[in-house]
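Structure incoming, see below.
Yeah, one chain of the complex is gone here, protein chain that is, but the others are all in their spots.
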Amino acid sequence: MPVSLGDLATQFGCELIGDPDVEVASVASLQSADAQSLTFLSNPAFKEQLSSTKAAAVIMRPADADDCPVAALLHDDPYACYARMAGIICPPPAFEPGAHASAVVDPTATVASSAHLAPHVVVGANTVVGENVYVGPGSVIGPDCDIGDDCRFIANATLARAVRIGKRGIFHPGVVLGSDGFGNAMTPEGWVKVPQVGGVLIGDDVEIGANTTVDCGAIDDTVIEDGVRIDNLCMIAHNVRVGAHTAMAAMVGIAGSTTIGQRCLFAGQAGAVGHIRICDDVIIGAMSYASKDITEPGTYLASFPAEPAKAWTKRVGRFRRIEALQKRVKKLEDR
Amino acid sequence: MPVSLGDLATQFGCELIGDPDVEVASVASLQSADAQSLTFLSNPAFKEQLSSTKAAAVIMRPADADDCPVAALLHDDPYACYARMAGIICPPPAFEPGAHASAVVDPTATVASSAHLAPHVVVGANTVVGENVYVGPGSVIGPDCDIGDDCRFIANATLARAVRIGKRGIFHPGVVLGSDGFGNAMTPEGWVKVPQVGGVLIGDDVEIGANTTVDCGAIDDTVIEDGVRIDNLCMIAHNVRVGAHTAMAAMVGIAGSTTIGQRCLFAGQAGAVGHIRICDDVIIGAMSYASKDITEPGTYLASFPAEPAKAWTKRVGRFRRIEALQKRVKKLEDR
Partner (left out) sequence: MPVSLGDLATQFGCELIGDPDVEVASVASLQSADAQSLTFLSNPAFKEQLSSTKAAAVIMRPADADDCPVAALLHDDPYACYARMAGIICPPPAFEPGAHASAVVDPTATVASSAHLAPHVVVGANTVVGENVYVGPGSVIGPDCDIGDDCRFIANATLARAVRIGKRGIFHPGVVLGSDGFGNAMTPEGWVKVPQVGGVLIGDDVEIGANTTVDCGAIDDTVIEDGVRIDNLCMIAHNVRVGAHTAMAAMVGIAGSTTIGQRCLFAGQAGAVGHIRICDDVIIGAMSYASKDITEPGTYLASFPAEPAKAWTKRVGRFRRIEALQKRVKKLEDR
């Protein structure tokens, strides 16, 4: 959707250096931008690309303005400013209200007339779908769910049952919400399934990535608070609570009944064991897992970056001989 | 489904301290229980919540009975007893036999008249669906499959082809069974696909979690024995055999042709390399992987729990200097 630089500057509180009537109609990188494109400079590593950009305008910090060969939108946080402007220029696709003929809606469900149900959607018993909700093709919204206004399910999402979601949530393809938690009691005859009767409670402005799974609670609910961002292929187990504005990169796994604070960050392939509490503002590094309560904000790690196999294998060998080394030192001390 | 305490005590061999005619209609935690709820006390950490519970009855060990302010159902294994009673009070949802009009069944398939095919289900050629099977919305049961009685596919499950399943299996949304194994032969012209012609053979009473994948065998079958429990987002590669009653937490990956014994436990994000044998009763810890045959039951580990990044980084630095330390000790010894 084309918009003028002047309108963008006004709406997002930027100083504009350039012609306010010029319109931008797309976003681009510094290198690929053309005369219709808006771009941004945030990471100093890309500053060398500034001089050759062909963009209509560049969002940047005031300090960088002197070096800009084209129009500049000055803001202290160019990346967040870009995110908001790009949301205007490239809005999510529009949709028509109403249900496709192939959608199957249980007679006890309530679907707002402004909502869109795409082909092959199924809506279960007692479920409520709010205003302007987009339910993409092949998605299954099971029974006893409550979907807040303006939520979007891109395609082939599955809500097994009893999932309540706030407003403006975005759920990517293959997401599974409300599937049974992993509850099993060992007996002499083998595992006995523990019925999982809780639900999933998701706040406002939550985004969950492709093929991520969030299990229902065993008895009480699994909870994802407002503003949480979860990437693809993550696992949130039963009765986990994820605090507001926490973000998890791909392939993060949180085991059952763990409580995570606000504004935490989990790097890719990280995790946490079950039944622990992690306080606000904790960062867990890549391929590392929290094994006990964390009560101090900060960064926590426990992984080694890959190194040449020969060097690593030697290191592992030495690691295995630390005990012998300790004994040798002890012997020297005893002399 | 409401049931009296007397009936529960009789059916599951508990001693009842309280009125046998009182009915329970739901399950709850000690804290959230009301006068219609059944709850349980198994983990001593929750014992302090016992005195204030408002439950109709609490399942507990005989030794805890004196402290119970409400009716008590006494059993040596309160958690397993709870699992079974909860299965009576909160049974899986009932369903009507028959196929929704939108289900597409190949003319060569055989579907029991007691089975339920939900909207947008597809059943492939030569496939047999047994009695009382529930195939949830959007599920695809491909060709040449055989589904035992009383299996349930919650929604959007996919059986690619040649999957044979015993009785009472539960398969959560997004499960993929029988997809091609990862078989590729390197040639000077690039990878050549190795056709994957085996199937998947799954025993009775198996439960597999959301978005987990089980590949078909390259030539012979991939096998999941009776009573196995697999959580979400796990990967079982071609020609793996998982022994009876083994359980895997989320995000476990087992590489091709590995054989796992009975009653093993894999913690979250654990794994095993291919072509090894793991004996019965082995536990693999979180984010650890078995790299060679394991012939002794017990717990196996190889991960470090996360610690503050500064401390960890120092440790990694020291680890990298072990060799220098060894040399210094050698020098001291030589003096």
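By written order: A and B. Residues from 1 in each chain.
Quick note on the criterion: a contact is a pair of C-beta atoms (placed from the backbone, for glycine too) under 8 Å apart; a residue touches a chain by one contact, two chains touch by 3 or more.
Just so we're clear, the structure is a prediction, and the values are computed from it rather than from any experiment.
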* Given the contact definition stated above, which residue among B:Leu233, B:Ala249 or B:Ala306 touches the chain not shown here? -> B:Leu233
* **Chain not shown: contacting residue from A:Glu189, A:Asp293 or A:Glu307** => A:Glu307
* Structure fact -> Among listed residues A:Val3, A:Ala112 or A:Val329, the absent chain is touched only by A:Val329
* **Contacts of chain A with the absent chain, listed as residue ranges** => 26-29, 32, 77, 79-80, 82-84, 86-87, 89-90, 93, 100, 102, 118-120, 136-138, 154-156, 170, 172-174, 205, 207, 209-211, 226-227, 229, 231-233, 244-245, 247, 249-251, 268-269, 286-287, 303-309, 312-313, 316, 319-320, 322-323, 325-326, 329, 332-333
* Structure fact -> Across the whole complex, the chain not displayed is touched by chain B residues 102, 104, 120, 122, 138, 140, 142-143, 156, 158, 160, 174, 176, 179-180, 182-187, 190-195, 197, 211, 213, 215, 219-220, 233, 235, 237, 251, 253, 255, 269, 271, 273, 283-285, 287-292, 296, 298-304, 314-315, 318-319, 321-322, 325, 328-329, 332
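By our rule, only the chains that are shown with their structure count from here on.
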* Let me have the rounded angstrom distance from the C-alpha centre of chain A over to the C-alpha centre of chain B, please. => 25
